[in-house]
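One structure coming up, written as structure tokens, with questions to follow.
One chain of protein is taken out of this complex; the other chains stay put.
And now, subunit A:
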Amino acid sequence: MRIKAAEAIIKCLEAENTNVIFGYPGGAVLPLYEALRSSNIKHVLVRQEQSAAHMASGYGRALNNVGVCLATSGPGSTNLITGIATAYMDSIPLIAITGQVDSTSIGRDMFQEADIIGATESFTKNSYLVKNAKEIPRIFKEAFYIASTGRKGPVLIDIPRDIQDTYIDFEYPSEINIRGYKPTLSGNTRQVKRAVDLINKSQRPVICAGGGIRAAEANDALIKFVEKSKIPVVCSLMGVDAFPNDNPYFAGLLGSHGYNFVNKSMNESDLLIVIGARFADRSTSMIHKSSLTRNVIHIDIDPAEIGKNIETKIPIVGNAKDILNDLLDYDYELNTKSWLSELQQKRKNYMEKLFAHDTPLNPKKLINKISQFMGNDGIWVSDVGINQIWAAHSFTVSGSKRFFTSGGLGTMGYSLPASIGAKIALPNTKVVASMGDGGFQMLMSDLAIAREQNAGVKFIIFNNGYLGMVRELQKNTYNENSYFGITLGFSPDFMKLADAYNIKGIKISTDEEVDDAITEMFKDNEPFILECIIDPEISSVPRLGGRKHE
């Protein structure tokens, strides 16, 4: 079939079951938009390209599929960058398609020309500059495969405008053969056996579950393994939704902004089983170095993560689900009763104190209440800042509930577009986004999409008038006299803004108003803004944070 390359691109997307594209048009993607016009793929016009990448990321994450975003050359493509880097750090599959100036003009600093391949090299899993239109079917086949297999991540395809207008013989390849890309999925049997032996010798083992659990859809396998082996579980920020919180084996959140007792218990454990986690600085900074050099079993799909941040006794490379199923084939004779009850007691004490803040409106209590209201289903999308820590601590995971956040890059503004993307993917699922007044104002222009697309996200804005996390860091690193550059001196009236966007909203400032607000918020499937006036002195976690300035 002889068709224009632009049409071929749309056919490739259709072959990959792409139903929605988040994009922003421009001169260098005109042929592509012309082809898109007559296709069945829905186009969501964002208000800023960064949101297109976050929306595609939220959309893909909700469906466990690959999201697609599209932008024109130059500023269109550079605006995507933060969204692409966010997806890369959290291993979220994403296809970013960018237009480029004519292939014959590249390098001449044409209008809206930017070297987007060069600019995104360090945070794309792979990227392609299409130089020959005939390569388009192969490139798209490879791109979707690379984005969604192994350690998932974003792939960028940069397509010059003249290439889009070239006629090619189109046939979508059915097979794929990339010589340099053969991800390991099943774990080495010998290593699995060694791991079982080490587990059976341990007395105080802990599993640390990361984002790799959900990425591999290994959550059920993890529950089965935990219940069989009787090993308690802690999670990283990316692993908040890896394990149900109501399961008796669940201890809590690890890391510099995690639960204090969880970090302490890591020092007291004699075996650490890390599954699908990088164990980066934020996870390990509160743990003694010596505990990290004891017995570590590290299970990860990316061999480069093993041994990068912590020394590993037994590395197992592969898909978390496959390896957990392998581990399930063995018998375990662990006696973790006293270790577990010790952790359970500590968790109970911690949770009692977690909500004990004597302020008119307690954000943690509010998150917890809404989370309970959601039941066993729904998606919570958290922004970045102290509100991220409140959400990670107070959101309760059970059933099929999900928790999305920008864990690696820590991108403020992520939650608003990502939640809209998730809601477009799953219109009948409850989607709640929580953010600070700083993060909200970063990409609030895309509120228009929530209205336009009838994406009934419930937005919660914690308004404390400050950039709370930086304020806290300044206080803890220097002192109270060192606050600088963190006051949001003017913000619009968020309720009037809601009204301007034709979105309903309520502003509350006390705990007593919360129940009625929840009823009002969830009475229909429309977008809603809940503005919460928060005392700026409420910190991320009770003790904490920042290195003391010497």
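Following the convention adopted for this analysis, a residue touches a chain if its C-beta (ideal position, glycine included) is under 8 Å from a C-beta of that chain, and two chains touch if they have at least 3 such contacts; residues count from 1.
Going forward, contacts and distances are computed from a predicted model.
Chemist: Using the UniProt record as the reference, specify the protein name of the hidden chain from among "Acetolactate synthase small subunit", "NADH-quinone oxidoreductase subunit N", "ATP-binding component of ABC superfamily" or "Six-cysteine peptide SCIFF".
Modeler: "Acetolactate synthase small subunit"
Chemist: Quick one: say which of A:L63, A:I117 or A:L488 touches the chain that got left out.
Modeler: Answer from the full complex: A:I117 touches the omitted chain.
Chemist: Just name the one of A:A304, A:L328 or A:A356 that touches the chain not displayed here.
Modeler: Once the missing chain is taken into account, the touching residue is A:A304.
Chemist: Just name the one of A:K125, A:R204, A:K321 or A:K430 that touches the chain not displayed here.
Modeler: The one listed residue touching the chain not shown is A:K125.
Chemist: Since one chain isn't shown, list which residues of subunit A touch it in the complete complex.
Modeler: 117-118, 121-122, 125-127, 129, 131, 146, 178-181, 302-304, 307-308
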